[in-house]
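Let me give you the structure first, and then I'll get to my questions.
Our next item is chain A:
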Amino acid sequence: MSGAAPVLEVRDVHTAYGLSRVLFGVSIEVHAGECVCLLGRNGVGKTTTMRSIMGLTPPSAGRVLWKGSDITGWAPYRVARAGLGFVPEDRRIFADLTVWENLDVAVRAARGGAGGFSIERVFDLFPKLGELTGRQGGFLSGGEQQMLTIGRTLMGNPELLLLDEPSEGLAPIVVDHLRDQIARLKGDGLTILLAEQNVEFSLALADRVYVLEKGAIRFSGPAARLRADEALRHELLAL
Partner candidate 1 sequence: MLEVRGVQKAFDGFQAVAGVSLSVARGEIAAIIGPNGAGKTTLFNLVTGHIRPDAGSVLLEGRNITGLPPHQVCRRGMGRSFQRTNIFPRLSVFQNVQAAFISHRGRGLDLLSRVDRLYRDETDALLASLGLLERAGEMSGFLSHGAQKQLELGIALASEPKLLLLDEPTAGMSAAETHETIRLISRLARERDLTLLFTEHDMDVVFSIAQRITVLHQGHVIAEGAPAEVRSDPEVRRVYLGERR
Partner candidate 2 sequence: MSALRRLPWGLLGVLAALSVPLLGSRFYTFVATDVAIMALFAVSLNLLLGYTGLVSFGHAAYFGVGAYTTGLLMKMAGVGFTLAFPAAGLLAGLFALVFGFFCVRVTKIYFAMLTLAFAQIVWAICFKWNDVTGGDQGMPEIPYPDLAWMERLPLVGDLQTSDHFYLLTVVLVGVCFWLLRRIVGSPFGRILTTIRENPERAEFIGVHVGRWELIAFVLSGAFAGLAGGLFGIFNRGVFADFVYWTKSSEVLIMAILGGMGYFYGPAVGALVLLVLNQQITSYTEYWPLVLGSILIVLLFAFPGGIVGALDAGRRRLARLRRA
């Protein structure tokens, strides 16, 4: 990558849930404007990495740096206010709140980054949501929920978007649409850290890739290399 300092730096992070340890020294860098993908199968620690960055599951060792300042152990709301937006794997829509209310809850004043997100702009990105403003979150389909959860996080105008398995459990056509919209966000200059097990989906978006296995980084390099090298892909991801 370029010589510029990364916006996000994860340094040798170890994380455990209670007694069971999940991450064993994960280090990641994300530069401004990049789309970086964490690839790996279920249970290798992708979600835990994201949660460690957000402060939802604070690391037991290691550091998380955001634009050079140490945010390790910050409360999640402070991390979010510093410019990181997290889109969880299980979506976690507020089921009793309407689509509009779900978005409204997450509104924060615009700051740099891809900035200036408004409810209108989210509806522009995901027109389907605009038709459902009054519907309760719990009554949306999986795809609609996924759009809402991304839209909701965007309302906070993050500079870095942490997307945890957005394609999971979605119909292929919805996945395609989602990929296009994420590409659009990237085109708008948003920095993205994506966790996926869907190889094709992530390789279509990512600039660089980290492959996780059993709580540690097994491979890191440009996405192009994985795209080009089927043998390597097979070896790393064993499809």
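With respect to how the candidates were assembled, all candidates are chains of the complex that A comes from, given by their letters.
The rule is simple: a residue touches a chain if its C-beta (ideal position, glycine included) is under 8 Å from a C-beta of that chain, and two chains touch if they have at least 3 such contacts; residues count from 1.
Computed from a predicted structure; not experimentally measured.
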Name the candidate, out of 1 or 2, that touches chain A somewhere in the complex. 1
Can you name the residues of chain A that touch candidate 1 in the complex? 19-20, 22, 41-43, 89-90, 95, 136, 138-142, 165, 167-169, 171-172, 197-201, 213-214, 238-239
